[in-house]
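Structure below; questions to follow.
Heads up, one of the protein chains got dropped from this complex, but the rest are sitting where they should.
After this line comes subunit A, so read on.
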Amino acid sequence: MLRLVDVNTYYGPSHVLQNISLEVEKGEIVCLLGANAAGKTTTMKTIFGLARASSGTINFNDQQIERKLTGDIVKSGLALVPEARRIFQRMTVRENLEMGAYTRANKQEIAADMNYVCEIFPRLRERLKQIAGTMSGGEQQMLAMGRAMMSRPKMICMDEPSMGLSPKLVETVFDTILRIRDEGMTIFLVEQNASMALNLADRGYVLQTGKIVLSDTAKNLLTNDLVRQAYLGS
């Protein structure tokens, strides 16, 4: 469904992504592991056109997207839950969800989807009129995920959804990821919390200073020596 081939991205003179190739099949949860500054967020930004690949191809649903505008990539069915959530702080929860459905016109479908999102995240239903920036970090994460779902995407990318959350909330977030996958969503997950991510994912890639150094099933990665030493702390 999503395929990156030999993607290179630069920030000024620094070569952040070096020949990245990876693939996510329909219905899979795939995770990308890596330490700080390995290039995980840049990978996400490059997929969505917020950073430009200098070479290589990115394919989504049989379309080349590496030169497309961010808005057009989103319209083609890809959604991002960005790092640090990036919700619209001074808008209400409802307005944030409506922004998620910005590319869509059918009001009844949007209302139905808002209802669906509120079913998955009951806390959001209670807080529809609240200014989003006044909610707790966990609630804001749920809003960011709900907002991404409001575009009715075929695939969701999530950049560190567990960042800054308590262990209990991390579990809630990961349960939700499993639930929406079971309802047919394809998910590409960037994580520092390697053990949680690998327990959830089907396959994984390991990114080190801009290069993919490992790629295997999540099960095998959990027992891989390099992964255990570098990311699982044992």
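What we mean here is this: a residue touches a chain if its C-beta (ideal position, glycine included) is under 8 Å from a C-beta of that chain, and two chains touch if they have at least 3 such contacts; residues count from 1.
Note that in this section contacts and distances are computed from a predicted model.
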Handout entry: Undisplayed chain, where the name is taken from the UniProt record, one of "Fibronectin type-III domain-containing protein", "Assimilatory nitrate reductase electron transfer subunit", "Aspartate carbamoyltransferase" or "Branched-chain amino acid ABC transporter permease"
Key = "Branched-chain amino acid ABC transporter permease"
Exercise for the section: Consider the whole complex, including the chain that is not shown, and state which of A:Val5, A:Ala35 or A:Met99 touches that chain. Expected result: A:Met99
Handout entry: Full-complex contact with the absent chain, from A:Ser151, A:Thr176, A:Asn193 or A:Asn224
Key = A:Ser151
Fill in the blank from the handout: Filtering A:Met1, A:Val24, A:Ile58 or A:Val74 for touch with the omitted chain leaves A:Val74
Completion exercise
Across the whole complex, the chain not displayed is touched by subunit A residues 48, 50, 69-71, 74-75, 79-80, 82, 86-91, 95, 98-100, 102-103, 131, 147, 151
